[in-house]
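For reference, the structure I am asking about is given below.
A single protein chain has been removed from this complex, and every other one stays in its place.
Note that the chains are named A, B, C and D in the order they appear, and that numbering of residues resets to 1 at the start of each chain.
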Amino acid sequence: MSDRSKFPPVIDGKAQFDLDSGKYIKVWQGPQHPGVTGNMALELIISGDEVIDLTTHVGYLHRGFEKLMERRRYIQCFPIVCRICVPEPDTNEYLLAAAAEELAGIEIPEKAKWLRTLTLELSRLASFLMWIGGQSGAFGMGTVAQWAIAQRDFILDLFEELSGGRVYHMYIVPGGVRDDLPSGWDKHLEDVLVKTEKMLKEIEIVMFNNVIFKMRAQNLGIITPDMVDKFGIVGPNARAAGLARDLRKDEPYLIYDKLDFQVITRDFSDAYNRTYLRWQEMWQSIGLIRQIMAGMPAGNDYHYNLPNVLNWKIPHGETYVKAESTRGEYGFYMVSDGSGYPRRVYVRGPSYTHAMALLPHLAVNVNIADMAGLMVSLHTYPPEIER
Amino acid sequence: MQEILNKLIDRYAIEPIQENRHNQAFVTIEKNRLPDVLTWLRDYEDYTHLAFITAVDYPEIEKIQLTYMLHNYILHTDLGLRVLLDRTRPEMVSIHHLWKQVATYQRELREMFGIDFPGSPGLQENFALEGWKDIPPMRRDFDTKEYSEKTYFPRPGRQTHDPKEYMKEKLYPSAKEDK
Amino acid sequence: MDNKEINNTKLANEGLSEQDRPLFCDARPQSYKPLGKYVEKFLNWARANSLWILGYGTGCGAIELRPLMTARFDMFRWGLAPRPTPRQAGVFVIGGYMSVKTLKRVIRSYEQMQGPKFVIGLGSCTINGGMYWDSYNTINRLDHYLPVDIYITGCMPRPEALIAGFNKLKEMIKAGETDGQNEYARNFDWYKANQKKIVKDWNMPDYNW
Amino acid sequence: MEHGLFISIIYAFISLSVATIWGLLLGGIALKVVARAHGRFGPPVWQPIIDIIKNNARRTSISHGIMYFLGPVFRIAGGMGTFLFIPFIFGSSVFGNFSFAGDLFLVMYFIFFGQLGMALGAGESGHPYSAIGVARGLSQMTAFELPFALSVISLVIQYGTLNITSIVAAQQGGLLSWTLFTNPLATIAALISLQGMNMHNPFSIVIAPQEIPIGPPTEYHSNFLGLLQTNRGLFNIAKLALFMNLYFGGATNIAVMILKTFLLYMLTIFIGASFPRFRTEQSIRFFLGVPTVIGILAVIVIAYL
Partner (left out) sequence: MKLKDYLSPFYVWKRAFDKPFTTRKPLEDRPGAPRYRGFHQNDMEKCIGCGSCEVICQNAAIDLVPVDGIETTRKDSGLRPKIDYGRCCWCALCVDICTTGSLKMSNEYIWIDSDPEVFRFVPGASEKPWKNTEAGYSQHENYTLLNLDRIDMPMLTPEDSRKSFIETVKGYSKEEAMKEAQRCVECGLCVATCPAHMDIPDYIRAIRDDNLDEALRLLYDTNPMPATCGRICTHLCEDVCSIGVKGEPLAIRWLKRYIVDQIDDTRFKAILRDEFKPNGKKVAIIGAGPGGLSAAYYLVTAGYSVTIYEASDLAGGMIRYGVPEYRMPYDQLDQDINYIKELGVEIILNNRIGKDTLFSDLYNNYDALFFSTGLNDPYKMAIDGESLPGVFSGLQILDDVTKGIKPDIGKSVAVIGGGNVAMDAARTALRLGAESTLIYRRREEDMPADTEEIHEAHAEKVKFITQAIPLRIEKTANGKLKFIWNNAEMVAKEGAARPSPIAIEGDIQSLEVDAVISAIGQGADYSFLPPEYESKIKFKRGKVIINENCQTTVPKIFAGGDIANPTADAISAIADGHNAAKGIDKFLNKK
């Protein structure tokens, strides 16, 4: 726990300090700071090397998605939601589709569910690889970053083959998915999975058994179980603290109830354990992908024929759908007023609480050199905060 | 799910209730009772997780709806609490003392919808926008396209044709001047 | 936007407070003439083969810079390298859409870069607003705020498209066709007026030296 | 020094140029080698040279004041100073440089000198990152200087001289007469310092792009940066040459010099690519721990055993 006894008093959630006293320096990290995943600025007040106060500033990527969706037809929303989270766009696509389908009362074909789950798991793997690159980079281990991000690129190749898009797949549409698996794709997938497994093993050797990585990451940014609900912490950050909360298990969506997996937890949520937990979840994802490929139903019924999408109206109602993204509970809250346009779509990104509430709390007493590592270890992604 | 709804009805005489699926329901609550209900749900009914707070604008009934989404990790149920605010001067009781992330949500809602939460820390600070002078952008009456075209002016030189009008021009121009 | 008479008045720095004003420079950017033909040619060759990119991923386009920088595409092979500080960087890759808040930082970063400096507009958003054309918080036309040398269309452009873009930029540099810095100096007032029109709280110096 | 002053200057110039170019190429080679560990090909080996030309070809530059301007000058003066008093190639008149009786002391001083000048200059740039970087750099430098100084003291006691040329001369006559074998403890202590001196991982926090970008050179650009980069090539070689001379028997011809400096450099690269960075206080703690103990042991062993 951060010890604030030697720090200035906090009144109304703001630390009281006098910058002119010369005791403190104000330093900005970001928005162009390369240690930050995405554009987000950290306003740090430091005393010597130690951070005594942090304020997160967002809005550098604010595009007003929720406003834009209000003036787009339901089908037209789907190309824009994937831009909310660039490393893992599929969760957004799925949730938009799921929310619209639930309100419209559409049951999608079984095959579409399997294909959706496949892309969700694949993008989870890609997102984690991107993130582990950032995590190692934040501590100066560029080598692992190079490997992991290159490996992620091979997964993007798979997505390109499957959906026709590298980064923005736009594969999951309301009503199902856009296309079947291309022929020969399963072989490519297996190749990439084998390579990924090899690399994950290597990462374990060079990263988790690395004396300096341990020195840097252990005991950094400790999340205790009692903090979890107070701060709204979800996903791996909470699981590392020992809480087995995983929407895939708790409220199974798509076909997760047909897959065999266990929720991974660890008993101490510091940067090292969070990293290790995510590394374990990558293995889990690989296992799930194999299970999905093995159980993939035959046939090519992968899309429910919607009414002409230009005139597609969804009845009155509101709903909140959620899915387990790499960062935790990701949700779409959709209100429909019976017209062809959503009345309101609210995107609940897990990074919101992690970056805006948790990070300022954890940052206190942390060496400024560890800020990047701490931030990345929470796996925050700014666009889902400001959207 | 039904159990908690019954309790809510007994305790707070809350209606109407909209049940979406077996593990999700929305209830509408009177504005001033919300902190009580939230505290009770959080402390006694295991609705410990606040997923989000957001607003929906209904200019046609002159109301802004606030939605507080709670989650129970034991039963895995979602409970959405709705509060209707007056649209002209929306003001809501701040609940930043209940969850740590609430202050940011309220800051965002002030900026995007113009809802006031007296007493919430840092409420007046910018959230995503900087130097915003117009009406809060998430209000329904703010036209983002018009604003964008006025402020950021699209590249000129584009012209489109309506097939219907164009065919009229080409195939039966005589009827053009009528109507 | 042709060569106008260079206005040599001092900058007002109106966005700054009274006591901050003397701390910042009030000189305008100047345009520069190339050196002798062969010298310039050699220097241009060196400039083209050592492009340092400012590591400021301003939009979602930055996601494709990562693969480019890492092992799969390994941009170092072509003399490209990321630089964390604008002072040392020579190429500014605008990664797509730009919110007003980012634009303010981008202007400042751009002005901190030392000439000759190049701007690559990555993705459709920089050309005509892209998919955020009707957003209240993103600009539509980058060339109104910064001189842009190259546009790469796409959403997002793949790393290959970026590589091709850099190749084209190199050719242009070698041929001496890139003139962004001078264009900015020549039309400084026009750019400033455009920038200030949308950046509402201009609390920084007019030109950042 | 049996040549005239003029000839000496020309020789020094040649020596400097060769060293700088080799230093830069070595940097390029290192980039390529590291790239292989990353699973990629890496830039061409001459990339650092192009970078320097490019930086000097920038059209504009900004000075934040006299000290800011002098910073890189001090730095390169430090680099040149270090280099010019180290015999680059043992016995060569061109590459012999200005080795004299007390040159080891002078060199030790010059290693510090450049960094201090740089610190002053970077401090004046007014950027908080520079200030933080300077603080990190100076404290880390003080830390790694200690084992190195102990190691040198051990050598001085061992060879009874402060002249590098004499130390090299003492090591001639076979592999086993190298300090590496005659005084392994001092060598180990010094090699660990070398990792810090070269600012490779795990001691690279001073110029780390992640832990705040990027430290003292944040505000340096254009020809200032060109100067700093030139110095990096030169200073690198100076350090490597010093280590080669003190611990690895020096070099009697260019080929040996190239081989030994290359291998020495690759050693630091080898460690660098494998580890993340230490935080400043971690690296200080590290240097003041095992390496210092080894250094003290080296002194004790040489002096009393």
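Everything that follows uses one rule, which is that a contact is a pair of C-beta atoms (placed from the backbone, for glycine too) under 8 Å apart; a residue touches a chain by one contact, two chains touch by 3 or more.
All figures in this text were calculated on a predicted structure; none of them were measured in a lab.
Trainee: Please identify which of the visible chains the hidden chain touches across the whole complex.
Mentor: A, B, C, D
Trainee: Please give every residue of chain C in contact with the chain that is not shown.
Mentor: Residues touching the hidden chain, for chain C, are 71-74, 77, 121, 124, 126-131, 133-134, 141-143, 148-155, 157-161, 163-165, 168, 172, 177.
Trainee: If the hidden chain were put back, which residues of chain A would touch it?
Mentor: Interface with the chain not displayed, on the chain A side: 72-73, 75-80, 143-144, 146-147, 150-151, 153, 157, 160-165, 168, 170, 176, 178-180, 182, 202, 205-206, 209-212, 214, 300-303, 305-312.
Trainee: Can you name the residues of chain D that touch the chain not displayed here?
Mentor: These residues of chain D touch the chain that is not shown: 33, 36-41, 270, 273-275.
By definition in this document, only the chains that are shown with their structure count from here on.
Trainee: Hey, how far is the Cα centre of chain B from the one of chain D, in Å?
Mentor: Averaging C-alpha atoms per chain gives centres 61 Å apart.
Trainee: Where the CA atoms of chain B average out and where those of chain C average out, how many Å apart are those spots?
Mentor: 38
Trainee: Return the residues of chain B touching two or more other chains; collapse runs of consecutive numbers into ranges.
Mentor: Only 128-130, 137, 142, 144-145 qualify.
Trainee: Would you please write down the residue numbers of chain D that are in contact with two or more other chains?
Mentor: 38-40, 209, 213
Trainee: Using the touch definition up top, name the residues of chain A that touch chain C in the complex.
Mentor: Residues in contact with chain C: 31-34, 38-39, 59-64, 67-68, 71, 79-80, 83, 86-87, 130, 133, 145-147, 149-150, 152-154, 156, 166-168, 383.
Trainee: So in the complex, which bits of chain A are touching chain B?
Mentor: Per the touch definition, chain A meets chain B at residues 12-14, 58-59, 62, 64, 66-68, 70-71, 102, 229-232, 234, 243, 245, 250-251, 317-320, 322, 329, 331, 333, 335, 343-344, 346, 348, 352-353, 356-358, 361, 386.
Trainee: Could you list, by residue number, the parts of chain B that touch chain A in their complex?
Mentor: Contacts found on chain B: 18, 20-21, 23-24, 26, 48-52, 54, 56-57, 67, 69, 73, 76, 78, 80, 96, 99-101, 103-105, 121-122, 126-130, 137-138, 140, 142, 144-145.
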